[in-house]
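Following this message is one structure expressed as structure tokens.
Note that one protein chain of the assembly has been removed; the remaining protein chains are unaltered in position.
And now, chain A:
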Amino acid sequence: MTERTIIAVGSRAAPYHANGRLFDGQSPVAQPVALSFDDAAKTLVIATDEGDIAHQWPFESLRRVPGAAADQLVVSSTDAGDARLHMPGGDARLIRTRAPKLDRRHLRVRRGRLAGLVVAAVAAVALMLAVLVPALADRLANYLPPEGEAALGEATLAQVRNALGDALMGPLPMCDGPEGLEALAALQDRLSPEADVTVRVLDHPMVNAFALPGGVVILFDGLIQTADSAEEVAAVLAHETGHVVARDPTRTALRSAGSIGVLDLLFGDFAGGAMVLFLTERIISASYTQEAEAAADSYAHEALARASISPAAIATLFERIKAERGDADPIVQHFLAHPAMADRIEAARAAVPEGQRTEPALSDAAWAGLRAICD
């Protein structure tokens, strides 16, 4: 095996020194062949046992069939269709020095077709996520019965609590200080007696609030601790109630139910978990349209005015958060980041009724109870 030398020969068949097995591409029965190189004509000469030249494969046309095993070399030729030549693996070096394109791959798909398909797939997904799912979700949200909305809200809340909780401690806990819950219920009843809304507090330092389908408003403890007064909490509550009444969160949750399957499809196994986190983030940051935000704002202004609480409270809260923490804060994103929304602080101030006689949103004792709701 190691003693074999392969001699370059002239254009005639000459002594052959390597043996191989040829499969002609028509039958799976091997033909024993003798191999040599014709370096003048730049061909691999394949001869039968009797010494007749059966094939001459140009060096340029030789391709190696990639394989895991090193003990044999399988070679094909772009000139010879399905034929395969099996030869000892030790000859790989001799072939390699002669065949310049030995490791080149045959491309079966044209680049242009692939690019076209990428565009088509991106367009189909974009159409689905940006047009069809939202349009359908917005229609269906109007026909969803209250029990259905409540169930959707519960499922969404569980998803949020799991995403913000951790593996060791389980889902994020809800706060249930009795004085605090009582204070929130009373405040909510005073703001929107006609709306059936439940307010819950999540034990998390994030300064944020969001609404869920089925009349649930979630405040983070971080918001309560950051607020200077009960009025500021009341203003946020009124705004989120505005979203609940307009069914904005129902639409968002239905959209995400339609989107999650599509997004799952695109990213294989490993990004699936990240996708769920991304959608949860969407729910918490609750980026609704500009019109939806304006409608929630004006609902809040009216509700606050009716309850004898100054709508300007929201302005003081957000100005302070913005000054302390900058634009990147999630709640600033929700309330202020939209270009037109810088005006919303002004609008809140302008919404203070002339000569409004305000009453405290909560008694000092109730406010203290609310601040201690997560203790």
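Everything below uses one rule, namely that a contact is a pair of C-beta atoms (placed from the backbone, for glycine too) under 8 Å apart; a residue touches a chain by one contact, two chains touch by 3 or more; residues count from 1.
The definition used in the following text is that contacts and distances are computed from a predicted model.
Novice: For the complex's missing chain, which UniProt name, "CO/xanthine dehydrogenase FAD-binding subunit", "Oxidoreductase", "Plastocyanin" or "Inner membrane protein YjgN"?
Specialist: From the listed options "CO/xanthine dehydrogenase FAD-binding subunit", "Oxidoreductase", "Plastocyanin" or "Inner membrane protein YjgN", the omitted chain resolves to "Inner membrane protein YjgN".
Novice: Given that one chain is not shown, which residue among A:D82, A:E194 or A:E354 touches it?
Specialist: Final answer for the missing-chain contact: A:D82.
Novice: If you put the missing chain back, which residues of chain A would it touch?
Specialist: Touch set of chain A with respect to the missing chain: 23-30, 65-69, 71-72, 74, 82-84, 86, 105-109, 113-114, 117-118, 120-121, 124-125, 127-129, 132-133, 136-137, 140, 143-145, 147-152, 155, 166, 168, 204-207, 222, 254, 257-262, 265-271, 273, 325, 328-329.
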